[in-house]
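Part of the complex only, each chain left as placed.
Labels A, B and C are assigned to the chains in the order they are written; within every chain, residues are numbered from 1.
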Amino acid sequence: MIYYKTNDNWFGDVRHLAKSWTMVRIMRSVGVIGLYAAVVCLSVELLGLGQFITINTSVFSLLGVILSILLVFRTNSAYDRWWEARKQWGALVNNTRNMAIYVHSMFPAEDKAVRRFMGKHIANFCLALVEHLRSGVKLESLIYLTEEEKEVFASKAHIPNHIALLIFQRLAEAHRQGIINEGDYINIKAQHQSLLDILGACERIKKTPIPFSYAVYLKIFITAYGLLLPFALVNTFHLMSIPLSMFIFFALLGVELLGEEIEDPFGLDCNDLPTGDIAHTIKGNIFEILEARHPESRARELYDKVF
Amino acid sequence: MIYYKTNDNWFGDVRHLAKSWTMVRIMRSVGVIGLYAAVVCLSVELLGLGQFITINTSVFSLLGVILSILLVFRTNSAYDRWWEARKQWGALVNNTRNMAIYVHSMFPAEDKAVRRFMGKHIANFCLALVEHLRSGVKLESLIYLTEEEKEVFASKAHIPNHIALLIFQRLAEAHRQGIINEGDYINIKAQHQSLLDILGACERIKKTPIPFSYAVYLKIFITAYGLLLPFALVNTFHLMSIPLSMFIFFALLGVELLGEEIEDPFGLDCNDLPTGDIAHTIKGNIFEILEARHPESRARELYDKVF
Amino acid sequence: MIYYKTNDNWFGDVRHLAKSWTMVRIMRSVGVIGLYAAVVCLSVELLGLGQFITINTSVFSLLGVILSILLVFRTNSAYDRWWEARKQWGALVNNTRNMAIYVHSMFPAEDKAVRRFMGKHIANFCLALVEHLRSGVKLESLIYLTEEEKEVFASKAHIPNHIALLIFQRLAEAHRQGIINEGDYINIKAQHQSLLDILGACERIKKTPIPFSYAVYLKIFITAYGLLLPFALVNTFHLMSIPLSMFIFFALLGVELLGEEIEDPFGLDCNDLPTGDIAHTIKGNIFEILEARHPESRARELYDKVF
């Protein structure tokens, strides 16, 4: 994710243009359409074919408005996913912090083992989730795992599920032994439950893009629109049609590609959510609460970026 | 459901075009309107009837904008259903996973019978729901049913209801006998309650399409628009009106048919939700938690697709 | 409510046209505007008054776009009510089913009286709600009421409230006597609470239409637009203005009337929710759970329609 400041100077943002892969992609496509429009317009102008072309801008205006209305629908649905994903990771921050506070308050102050156990597994849940939403959990990215645990983890198909199970088993055990009381047990359940709720919501966002037919429909629409555009403009605007085609195509294609970019927000694209940074910040927060550990400088720096 | 990757190459998606039945249907309707427009335009041009036609594009532009605004309303409401249905099935995944974790943590470790009982009935609830939302539950698609259970199930009008009852009766029984304690009993209720909440939400989505009058109104509007379109275009664009009519009709009809397609997301159309796959994945997840069973390869493959 | 199948053949829906009272109303209004346009256009054409009319379509295009944007706002708010009402009734289904399951699981198996009591009052709550949202509860539509109960009910201003009170009093009584335990008591409260929450939400939808000023504003706007429309069209389209006026008026008035129709979804109009059918299905569901009664054929048939 590119960190930037809103409300700053206008051209400051434009400067980072090349960093956004999608902006590069848009610009490249606009260049292609420019070339295509140049070929069309020059042929028409030089060979004097204008008389055979009877389409004009009025129909393209209508089609452009229809298309842009559809594109906003598409943008809304893509943005909603992106924002919901951000909300889920925000909820993960809240719930893990609260969980750490409850663990710290409800277990006897001298029981350092349970604090270490909880800190480790909650942090691992978040770290595992980062990779789980990309290409699969890498055990080496988890912390404090014993060799034995590594073996068990490796045999599981769904590692975050397993970690959630470990955390709850420990709580249920402590409750049965009377170490934590009824109220605490009922209270902390909401936080534990949210772990899998967040996990499931992120899986849903990742695995369910916009329905296939919509994606195809829009691509056909935009492609056809782009191909016919120079013909619609050339008789009125002559060579000016080339930049105008590029501008209109920039407007329409841009929305589509930006929508595609943010639809899957868990990857490493420049507009994707900084899930890795968030997970590390959670780790710092939890250990600060549970073990009064002072976060190392890296954590502080992350902190400034993400929270 | 067609699985595809966003953000990939542009024409990759267009290639799968023929797989989407709705896209085929759109293309077919566009072909019909093309034929119709051809007949109209050729008649007008050859017989020189242009002078009798006084309508032009300005009014059709207005009507096109009105229509497209309405169609986006229709698309939004259809998409909201589809996405809500996906959310409900996502919640089913979360809640069944959590339920398995709570069952596994709160019952004594040596009680294998209750784990088998819960795993079987939770999985059956999901498998039954898949068919319940199509044409009715098929008992042979459920797992581990004894002959006796099959008979009881066959006598019930609403099988998922009955399964939910069985699950809760077992929990209430265990609570009364002191096998599970108060806190666990209160905690697991939220997950159980969600089973029927999800079921009811899916039934609602399936049985309540957009109000009848809206559906009829839009169909009349689109049909009338399509029939008059060639007349509006022919005097200005002559034979070019044929492809232009097709393009405009493609834009407007496409939105309507795509909306119809995703409105009932539980069937077997190519954009419908993969409820069957989700149910099987839930089965795998639950038994992994409850019986430490390693998911068979099929489950893994499903897993990659759905989660 | 008209039951129909989406995604079926196109003209199948159009066939039921006359069944929808609002569609009839729209068509009638369109006819009136057609007559009016005919008078205007014929007068202008025959008397050669065209030169005195200087308005043209450009301004009406702008006004049409503004109007249609407003109408979509109006449609959205009406549809949201309709859909929220459907959600509330869906929640009623879920919560009464869950309530029946909890009652059946938590009371001793041999206590048939409490099952009959709960089944009767939960069903009556739903049946009463149907009429409460129309013209007031009719006692004869409730089931199993003793004469004594009828008298008490008749003396109450708000019968659903009273039924909810009866249900909770019975639960609280059983809890005080130790028949049901703490966990069950806390668990079932969420379902009971939802009864009045749903009731209140439906009352809110019924008694709060869109603010009066909006309704009046839109009516003035549409009326003025319709009255001026033929004048704007006649100089360009001559006699063609008559069908064009009708088409444009169809597009704009249709949205307004459809919005009005679904705004109060609890009546007996053809697009209103089938609340009566839902209530009867709930009755069937509850008694199937509580008394293992096999639903009669009528219930089954309803079931296919509603769920």
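Please note the rule applied: a residue touches a chain if its C-beta (ideal position, glycine included) is under 8 Å from a C-beta of that chain, and two chains touch if they have at least 3 such contacts.
Computed from a predicted structure; not experimentally measured.
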Task: Oligomeric state of the whole complex, in copies, if 3 are shown - done: 5
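Convention: only the chains that are shown with their structure count from here on.
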Open item on the list: Applying the touch definition from the top, give me the chains sitting in contact with each of chain B and chain C.
Closed with: none
Task: Interface residue identity across copies chain A, chain B - same or different by half - done: different
- [ ] Working from the CA atoms, figure out how many degrees chain A turns to land on chain C, in steps of 5.
- [x] 145
- [ ] Return the distance between the CA-based centres of chain A and chain B, expressed in whole Å.
- [x] 24
TODO: Just give me the whole-number Å value for how far the CA centre of chain A lies from that of chain C.
DONE: 38
- [ ] Report the residues of chain B in contact with chain C in the complex, numbered from low to high.
- [x] 54-56, 58-59, 61-63, 65-67, 69-70, 72-73, 77, 155-158, 161-162, 164-165, 168-169, 171-173, 175-176, 182, 185-186, 189, 193, 196-197, 199-201, 203-204, 207-217, 219-221, 223-224, 228, 260-261, 263-264, 269
TODO: Report the residues of chain C in contact with chain B in the complex, numbered from low to high.
DONE: 1-2, 4, 6-7, 10, 13-14, 16-17, 19-20, 22-23, 26, 57-58, 60-61, 64-65, 68-69, 72, 75-76, 79, 82-83, 86-87, 90-91, 93-94, 97-98, 101-102, 104-106, 181-184, 186-187, 190-191, 233, 236-240, 244, 247-248, 250-252, 254-255, 258, 261-262, 270-271, 284-285, 288-289, 294-295, 299-300, 303, 305-307
